[in-house]
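What you see is the complex with one protein chain gone and the rest in place.
Our next item is chain A:
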Amino acid sequence: MTQDLKLLVPLHVSYIQNLGKSQDELAYHLTAHLRMNAIYWGLTALYIMGHKDALDREEMIGFVMSCWDEEAGGFGAHPDHDAHILSTLSAIQILIMQDALDRLDVDRVVKFILSLQQPSGVFAGDSFGEVDTRFLYCAVNALSLLGRLFELDVERTVSYICECKNYDGGFGATAGAESHAAQVFVCVAALAILDRLDVVDQQTLCWWLSERQLPNGGLNGRPQKLEDVCYSFWVLSALSILNKMTWIDSEKLVSFILSAQDPESGGIADRPGDMADVFHTQFGVAGLSLLGYPGLVDLDPVYCMPASIIEARGLRKGWKSLPRKSI
């Protein structure tokens, strides 16, 4: 049904460019707490589509720096919002993609990140102590990007990830929690960065990950749930890190992602016919890049950033995506 669909690159580029101009919509203001992440999603999607300069560099760097929380030593999601590890990682990723890391007080931000590690090895998101393997991944990713991984207590970190492992081979948000594809991504990617993929039960996990594909080609995040474009990245990244990309039907997944595009206004939605947003646009494009979709730039599934940037920092791990198809 969707054999002839193509990725509508120019439309998605203008969709992302217009996101910052929707101050006349209430939803824009109600999502201010996601602004830093949204800029990271938008910039990464543009980069992968070959349009990294489509947003104004100086304006973007200026915005990122205006979110610095001097009291905490990290970045909030928006000016005057409190520092959190989610927005701090996004800020670091944006500064690296814009080659502007010299603007960052690396020592202070490293101190902030390390202060969030708990005795169990997991990380809190901020000083109020919510813990989650997502925050652990953010910390490991950020420290690695900043070249400061040697300051991390690796054993303690890995031991918490092991506590989150379930009998299906997957990982949950905390010790004891149910396996969830997004949590599998954060745990597997953190282990990849720490060179500790040996603790993954690879056969069992890859079976579970492959089971996430539904008859319509899309992937879900847990058994018995609906398909959703963002799992194209959470599941695929883990399969790619574990070199099992061939275990799913890639053509059907490509068709599913393309069918979730908004062909009039641009952007990609969670599933066909729904409202597009920048989060699903980024993870749809990221999935297509790993699937070898023609014309896209290579994405590093471990850091979810352009592969060339990660390679230039000497951080490339042994993941494999599908070969890039020619147009």
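Details
As a working rule, a residue touches a chain if its C-beta (ideal position, glycine included) is under 8 Å from a C-beta of that chain, and two chains touch if they have at least 3 such contacts; residues count from 1.
What we mean here is this: contacts and distances are computed from a predicted model.
UniProt lists the omitted chain of the complex under the protein name "Geranylgeranyl transferase type-2 subunit alpha" (options: "3-methyl-2-oxobutanoate dehydrogenase (2-methylpropanoyl-transferring)", "TBC1 domain family member 15", "ATP synthase subunit delta, mitochondrial" or "Geranylgeranyl transferase type-2 subunit alpha").
Between the chain not shown and the residues A:Ala276, A:Leu291 or A:Ile310, the one that touches is A:Ala276.
Considering A:Val9, A:Ile61 or A:Ala177, the position touching the chain not shown turns out to be A:Ala177 (whole complex).
Mapped onto chain A, the interface with the missing chain covers residues 24-26, 29-34, 76, 80-82, 84, 126, 128-130, 166-168, 172-174, 176-180, 204, 207-208, 211, 214, 222-225, 228, 262, 264, 269-270, 273-277, 279-280.
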